[in-house]
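Below is one structure; the comments refer to it alone.
Every protein chain except one is present and positioned as in the full complex.
When the chains are written out, they are named A, B and C in that same order, and each has its own residue count from 1.
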Amino acid sequence: MTHWPRLTLASGPVDVPHEALRAMQQPVVYHYDPVFIEAFERTTGMMQQVFNTTHDIVILQAEAIAGIEAAAASTIEPGTRVLNLVSGVFGKFFEDYIRRYGGETIELSVPYNAAIDPDDVRRVLDVEPNISVVSLVHSETPSGTINPVGEICRIAKEFGAVTIVDTVSGLGSEPLDVDADGIDIAIAGPQKCLAGVPGLSLMAISPDAWARMESLENPVRGSFLSLLDWKSTWIEQKRFPYTPSVSTMYSLEATLRLALDEGIDNMIRRHHRSAEATRAAVEALGLELWAESVEVAGANCTAVRVPDGIEDKALREAMRNRYGVMISGGYGELAGKLFRLGHMGLSAHPTAIIAQIGVLERSLADLGHKVEFGAGVGAAIAALEGWDDSAT
Amino acid sequence: MTHWPRLTLASGPVDVPHEALRAMQQPVVYHYDPVFIEAFERTTGMMQQVFNTTHDIVILQAEAIAGIEAAAASTIEPGTRVLNLVSGVFGKFFEDYIRRYGGETIELSVPYNAAIDPDDVRRVLDVEPNISVVSLVHSETPSGTINPVGEICRIAKEFGAVTIVDTVSGLGSEPLDVDADGIDIAIAGPQKCLAGVPGLSLMAISPDAWARMESLENPVRGSFLSLLDWKSTWIEQKRFPYTPSVSTMYSLEATLRLALDEGIDNMIRRHHRSAEATRAAVEALGLELWAESVEVAGANCTAVRVPDGIEDKALREAMRNRYGVMISGGYGELAGKLFRLGHMGLSAHPTAIIAQIGVLERSLADLGHKVEFGAGVGAAIAALEGWDDSAT
Amino acid sequence: MTHWPRLTLASGPVDVPHEALRAMQQPVVYHYDPVFIEAFERTTGMMQQVFNTTHDIVILQAEAIAGIEAAAASTIEPGTRVLNLVSGVFGKFFEDYIRRYGGETIELSVPYNAAIDPDDVRRVLDVEPNISVVSLVHSETPSGTINPVGEICRIAKEFGAVTIVDTVSGLGSEPLDVDADGIDIAIAGPQKCLAGVPGLSLMAISPDAWARMESLENPVRGSFLSLLDWKSTWIEQKRFPYTPSVSTMYSLEATLRLALDEGIDNMIRRHHRSAEATRAAVEALGLELWAESVEVAGANCTAVRVPDGIEDKALREAMRNRYGVMISGGYGELAGKLFRLGHMGLSAHPTAIIAQIGVLERSLADLGHKVEFGAGVGAAIAALEGWDDSAT
Partner (left out) sequence: MTHWPRLTLASGPVDVPHEALRAMQQPVVYHYDPVFIEAFERTTGMMQQVFNTTHDIVILQAEAIAGIEAAAASTIEPGTRVLNLVSGVFGKFFEDYIRRYGGETIELSVPYNAAIDPDDVRRVLDVEPNISVVSLVHSETPSGTINPVGEICRIAKEFGAVTIVDTVSGLGSEPLDVDADGIDIAIAGPQKCLAGVPGLSLMAISPDAWARMESLENPVRGSFLSLLDWKSTWIEQKRFPYTPSVSTMYSLEATLRLALDEGIDNMIRRHHRSAEATRAAVEALGLELWAESVEVAGANCTAVRVPDGIEDKALREAMRNRYGVMISGGYGELAGKLFRLGHMGLSAHPTAIIAQIGVLERSLADLGHKVEFGAGVGAAIAALEGWDDSAT
């Protein structure tokens, strides 16, 4: 039987702290039991705090991709013109939903190691009429890059568009101001920077978004992908459109409690400092960052170009099989071109970063790559100066 | 703060045994970690055994309603003629999906305390041409009634229709022969008779069903509701269409292990004997079964007409608030007309049945109903003669 | 493999609520980690509240029998005259410790279905000179009987004796006023009425007791059974005499939190009402209480004489094997003479009482005993009038 990993440093799901695992040992109760109704209500309230928003919260009971599709299904109808901003694999995927729900895609794209320029967004919106929806990805996990969501959404709102932001892995690692930035539908995942259990879509939905959904010729109701169903049941009547995932919700409550205890700003800072230390190690080892610049590099994982003479899969397997360290490779069209060092959730911490770089050094050497042992780790250690768990 | 219930005797989710809760304390790993891939594979294999089928298994990562909608979305297109058999609230709901995906509904319905007659199905299929899909509910949990799924599906197959069977609460309490009966898409839920954690759709999909899905003008792909996505990823390549619910899958593995250890036939027998004892108690207390006959009454819950002079909600609240026993009431148009005594999963057992009837007697008396204390429980005890946990 | 029991209605260990089990999923840390030191301190503080005492708390890291022996070892030396009050098996056992540590036993005993009369204690102390220690059992679990601890200890203090009270199963089911009653060493167990995990001795130790321990010719130090070791390490320096049971201590913290949330008085009342309902059922079934009078009967279990024609072991095995209900039999010299219906901890509740009596009725009938089904349960239900979980 395969050994359990010692460190899960992948790009989500990531290791979940005991508080959030333990919560799932609470008895499964009927979803209309007062105990569960109260827990759901508390959790929704905490979600609003974690998103720092006054918007309505919908916790769709399936992985974030369902939330993203629900956002598309609920706001796009035949003929809807959608500006889809593409700086990576996930941004490109959204086009499938636009097509599925009958919309027309206007694409603005950049190479997958770069970020969307807000000025370009303005330029497109200036010339393209009747864009009702603008969609973009905050943190492109597959390439470890980010987009300036705030500036872009503020521009989109000037043009009257509804904005859909996939911040699945952005929440907790990158600053986000849902209300001030005009993010109409934000979708986050618990299993990324929050270090929660996968299986839920965490959504903040603005009045403009609700208005858009209700204005469709056939508003989406009576479907697993309907957001309006949640409005008319949970939000308005404290009922459920279907059986919620009781245990996973228990866990989410604990996850959000941990996030609020740490403070979202502290959590973001922790991810940023972890990314800096990791990039220092990458550079010291003579490896090349995937992101075209530090500004574009995200804080929850660091994508690294696969060095010449090394096979990506062999490297990851050496790390996993010999030393129990699981990292993520490239995804989709990025497969084989990059590997990703993880510092997401609990692993955005010196112990995990040092262990990871050390095992990377050992594994590169195992595969015949020339490595000065300690060079990468030493650079990371230097970059971690001033770290202090007890300060938060 | 509200007290935890002492006994969850509702109609799902129900109390989950420690083995299946404990499984969720396994570390959350990356979904492409070999440990998880192996677990998913084992679980799929066990699911096939529990369904006793050779058909492909899809474990959609959301509550069973998503699986039901996925079945509709994947097999119904504009113009599809669907025979929808309606003997309860859930059967009626399916019509919404037929409409949403452009199909035409031919309905055969009976009162919600009765079962569909297979002969009537044949009669309709004889006169209605071009029925491509026949949909029905095995166990109508809201009214505690069942349908003769096997006979009906065998007839439907004679006419070349694809059969969709909602056996969400049927699996484990009622006999089911997926392959021999020609059930093309069976959808079950872990959180009913299997006593698992909610959040998954357990599906068995026949070659005829796959062929139907691929024959649509626009086969459904690239959607959370796509079954073909699972075929082209997990089934064919051991990849996932999206991030699975890691912890919930761990739990399902334990749930299926328990089911196989007990034996599905033993599990069904346990539910049937529990239902008999419960019905004996209901009768002894002078209460009236909802089902028009014993043949129509299901084995996982017993719906009882609310007696004159008692308010349904007050009764359930007395049981829950005073004695910690949570049962389900009526649902949809059945609200206020019936309450449901539960014997689903772990609670299909003498201890739970006796406690439930005892608390029902106490609560009825609390609300001013005349009760001979011990009459119901005594009848249940008599009916439990020969019960033996150690025999299985 | 043997089935898990459905209901553990034994006389301890008993079923542990999820809160206290879940606490053991907290990571095991080094015992000098600040997290553990803080937890131990919080727990000690709560223990003082649960005992409602100002005395020092020692949580000896082994089952309560170790605490009882430690009390003996620490206060008895060659020549010490001990008045040992015996109303049951556990009281009699204490004589072994008196002997082992060189003391001389003066015994005052009553039949094992009766209680010690405080006047008799005074009479003995009046005539017996130089009694330094008086030892007694609060709740004699093996026979389900109690002693008037308060009156007895107040008398003993008049005579200058140090009092040792085994309230292992008394705490939580019988009133106890450690300080006012002059209980110098109280020993309780978490695994009885508090429904905690076994493995600890919960002790409250008065200044008089410490003085006695230090006055011995060879005060007991440097031993697992030394209480003075705890005084000089944990109490005075927040160090440990040896490695504490980290996980069990986590669980105790949760157990005490639950006790304080419920309120000890409410907990005691709950046990008393449960005992009343159980006795009503016993009487209605024509069975005979072991205790010579209701005043002597304890609130955490009800000992019942084995009826003619029934073999105790066969009865308990039928209840356990056929219906999953585990109860305790007689113990020591009481074996075969009585069986004990349990209402200790979580099971001091209508659901457990009703289920237990129902299964008892069924099992008695299985063994050929004539039973009017429902008679016992009906009497219990009647006796439970006015019960209300939500009132506490």
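To be clear about the criterion, contacts are C-beta pairs under 8 Å (C-beta built on N, C-alpha and C of every residue); 3 or more make two chains touch, one makes a residue touch a chain.
From a predicted model like this one, the values you see are computed outputs, not experimental measurements.
Trainee: Can you work out which residue in C:Glu69, C:Glu174 or C:Glu276 touches the chain that's missing from view?
Mentor: Touching the chain that is not displayed is residue C:Glu69.
Trainee: Under the stated touch rule, tell me which residues of subunit C contact the chain that is not displayed.
Mentor: Against the missing chain, subunit C presents residues 1-5, 8, 10-16, 21-22, 24-25, 27-35, 38, 61-66, 69, 96-97, 100, 189, 191, 197-199, 222-225, 242-248, 251, 320, 326, 328.
Trainee: So that we can see where the missing chain sits, which residues of subunit A does it touch?
Mentor: That gives, for subunit A, the contact residues 2-4, 6-7, 17-18, 25, 321-325, 349-352, 354-355, 358-359, 361-362, 365, 372-382, 384-385, 387-390.
Trainee: State which residues belonging to subunit B touch the missing partner chain.
Mentor: Where subunit B meets the chain not shown: residues 18, 21-22, 25-27.
We adopt the following convention: only the chains that are shown with their structure count from here on.
Trainee: As a quick test, compute the distance in whole Å between the mean CA positions of subunit A and subunit C.
Mentor: 53
Trainee: For subunit A and subunit B, what's the span in angstrom between their mean Cα positions?
Mentor: Chain centroid spacing, subunit A to subunit B, equals 34 Å.
Trainee: Taking each chain's centre as the mean of its CA atoms, how far is subunit B from subunit C in angstrom?
Mentor: 45
Trainee: Which residues belonging to subunit A are in contact with no fewer than two other chains?
Mentor: Answer for subunit A, listing residues that touch two or more other chains: 21-22, 25, 27.
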